[in-house]
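Data first, discussion second: the structure below is written as structure tokens.
After this line comes chain A, so read on.
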Amino acid sequence: MRKLNSILKVENLTVSFSDGKESTKILKDVSFSVFSGKMLAIVGESGCGKSVTVHSIMQLLPKNGKIDSGKVLFNDGGNEVDLVSMKKYGKQMRAMRGQKIGMVFQDPMASLNPTHQVGKQVMENLMQHYKIPKKEARDKVIELFKLLGIPDPEQRIKDYPHQFSGGMRQRVMIAISMICNPNLLIADEPTTALDVTIQAQIMDLMKELQEKHDKSIILITHNMGLVAEVADFVAVMYMGRIVEYGTVRDILNNPSHPYTQSLLKSVPVMGLDKNQKLATIRGTTPNPKDYVKGCEFAGRCDFAMESCLTRDIPDINLTNSHQVRCLLVEESKEVIAK
Partner candidate 1 sequence: SPEKDSTNEDSTKPSNDSVVPAAENGGTLNLVTIDPNGFGERIEPLWLNRGGMHQRLMFRSLFLPDVDLQNLNPDLAASYEGSDDGLTYTITMKDGLKWHDGEDLTAEDVVWSIETVLKATQVNAIYTNAFSSIEGAADWIAGQSDKLAGITAEGNTITVKLDNPVGNFLPVLGQFAIYPKHLLKDENPLEIHNAAFWENPVGNGMYKLEKLEPGNFATFVPAESYEGTKPKIQKIVLTAVAEPTSAAKTGQVDFFNTNVAEFIDSMKAVDNFVAHPIDILFYRYFLVNMEDTEGNVNEKMADKRVREALMYGIDRKSLTEQLYPGLAAVLNTGVPPTFDESYTDAPEYEYNPEKAKELLKEANFDFNETIKLRFYYGDQTSINFMTAVAQYLTELGMKVDVLQFQADPTTELYKVRDYDIALKGLSSFGYEEWYGEYESTNSNMINIFGLDGIFDDGVAKLKETVDAVERKEILQELQKQEVENLYKLPLYTVNSYYYVNEEKLKTAGIYGNPWYNYDMKFEEWEIK
Partner candidate 2 sequence: MTTSKREEMIFSIKNLKTHYPVLGGFFRKQIGTVKAVDDVTIDVRRGETLGIVGESGCGKSTLAKTMMLLEKPTEGKMLYDFNGEQKDVTKLNAGDVFDFRSRVQMVFQDPYSSLNPSKRIIESFDEPLRVHGYKNPAERKQRIIESLRMVNLSEDYLYRFPHEFSGGQRQRISIARALCINPELIICDEPVSALDVSIQAQVLNLMKEIQKELNLTYVFIAHDLSVVQYMSDRVVVMYLGKIVEISEASNLHVNPLHPYTEALLSAVPVPVVNEGKSKRIPLTGDVPSPINRPSGCPFSNRCPKRMDICTQVEPPLQSYGEEDHQVACHLYTKPI
């Protein structure tokens, strides 16, 4: 196994949203790395901060969102640059977006401009970053469309988004993010709006991009099955924190955070016996505003201890690739150590 180079390192990222006068911490101390040529999956329930994380990386947070602290170190061909230090819509940051980092959003219909031809929308990205003639750009787009399995690309680049099916639209989105050949691709729930058969097509395509073209990918999803199939690394988020991080094997075969465990067990799998009960998590996701101290999951955790709510929870390295943010693990580790 060759040495893994990280292409992106997120360090202690903290983001808050203001709502009038109040401000709520939505991301707390988020740190993770994305390795070259690997796919990192971020999983977690709705509202846990997955999208905010990637939007912070791209500096595309809405106006009321603010990065309070932390670094986003991007490896730009050997140069490590901190994206957070760049001006939001400045030249430097814009040079990153689209060219160095591509992004695919959840809803392919809403994410494409309905009044522009799809070809134009792809070309726009290319021509923003490379001074090349239109014709050449067009040829490149056609080429990419072919590669992404869009039939009849010469004709279809003139079409408008609404003339495409959901799956095809998502391919166009991927084309937009890929046209400048970025090394890092961020896909925020790219298949949630799609049917399973189409989801399978899109995921195969992304896997192929990653493997054949050596791209690094951040995939956001809440489908554990999908994670198992395509991801190399997994970060599990809960309430703005990464509670568990590791390789896909670490997480699926040895889930160590109670949250991860229940998440895995709460999904029915094919062939599950009808009479077997699904694992559930008590209660509902609390409001991030109400957070005071300790583990956010403590209130719903079956193994919660007193200390869970009173002290800061450290990240604990189980192996050098597997980290968990849970006191249970700390204790059992201590036990092992003893």
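Here is how the candidates were picked: all candidates are chains of the complex that A comes from, given by their letters.
Here is the rule we use: contacts are C-beta pairs under 8 Å (C-beta built on N, C-alpha and C of every residue); 3 or more make two chains touch, one makes a residue touch a chain; residues count from 1.
Being a predicted model, the structure only gives us computed values, none of them experimental.
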- Identify which of the numbered candidates 1 or 2 touches chain A in this complex. 2
- Counting only contacts in the complex, chain A reaches candidate 2 at residues 45-46, 165-168, 195-201, 203-204, 222-229, 248-249, 252-253, 262-264, 266-272, 274, 277-281, 284-285
